[in-house]
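Of the protein chains in this complex, one is absent; all others appear in place.
So, subunit A:
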Amino acid sequence: MRMSRLQQVQILILLLLLAGVSLIFARNSASFAAWTNLRNILLDATPIVVGAVAMTFVIITRGIDLSIGSIANLSVASAIMLTGVRPEGSMLTETGWAVYPVALAVGMGLGFINGLCITVLRINPLIATLGTMTFYRGIGLHLTEASLISVQGAISWFGRGQFLGLGLPVWLGIAVAVTAAVILSQSVSGRQMLALGGSPRSARETGIGEVKIILVVYALVGLAGACAGLTIVGRVGVLSSELGSGLEFTVITAVVLGGTSLFGGSGSILGSLLGALLLTTIQNGLNLIGADPYHYDVIRGGILIAAVTMDTLASRIAGRTRLSVG
């Protein structure tokens, strides 16, 4: 399926914004355009990219998942508590390879529970995931007793590993984005997600398995949350009670920046990827140019408003307002 004209305009706007802020930062910082810094940007963006890609599927189907940050926390916390070993008298918890499958399985399971709340219990996605956001974080805090857990061993392999000059998480981000883009644009499942988001009633009448699709997309967000959590803890070397805090808003911002409609039925993986890169580039550039700390939120918020305004204008010009969907 080819991108619509509107999506092409949205992608163009994002690319221009990304190029514009990059130029500004490059003019003000000698090291912004250095390869090592670009590598850092890609690595820092990975948890947001992975989360945003999965969140795109959810938002396309008219849903939202506020619990991704809490899933990142709980999935990694439970994997470390279940598989890690802390020798008596040591402050370091040694992790083995089992931490990966356990975290991913827990993450997927938590996402699946979100899907069940929405499909079986018929709870609005916003309310359901608002509830599980608090619930999952509460369990995570209980498991770790809100303490800092320093970790080493296998969990660091992924977060700190390199392949062909790029961090392993970056390769994961690329693989996830490419696979998701192919699924959304080329597969039957992708078309079903778009149809379900565009008009749930029509989708049901044509026999599209609504429950199955919703369960799968929320489980994918859970899986993405676990990947994000593993990446962060692998890099930082510590499991903190703040892990994943605020991730949901960054991820949703990236998706909205990328042009995915909050009303469902349209969206683009490439847009979400660029949205995540734009947010990370701004953070990185502000740091490099030594910006006033009080300007960070102002600039981030301003760029979000600018992007959404341009997107709205583009929609009007294309004669297709978002409200006409569904």
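Note that a residue touches a chain if its C-beta (ideal position, glycine included) is under 8 Å from a C-beta of that chain, and two chains touch if they have at least 3 such contacts; residues count from 1.
Here is the rule we use: contacts and distances are computed from a predicted model.
Its UniProt record calls the unshown chain "Substrate-binding domain-containing protein", which is the correct pick from "Cytochrome c oxidase subunit 1", "PepSY domain-containing protein", "Substrate-binding domain-containing protein" or "CdiI immunity protein domain-containing protein". Remark: the omitted chain is touched by one listed residue; of A:F112, A:W157, A:F263 or A:Y296 this is A:Y296. Against the chain not displayed here, subunit A makes contact via residues 29-31, 34, 36-37, 40, 44, 88, 91, 134, 141, 145-148, 150, 160, 232, 235-238, 240-243, 245-246, 283-284, 287-288, 290, 292-294, 296.
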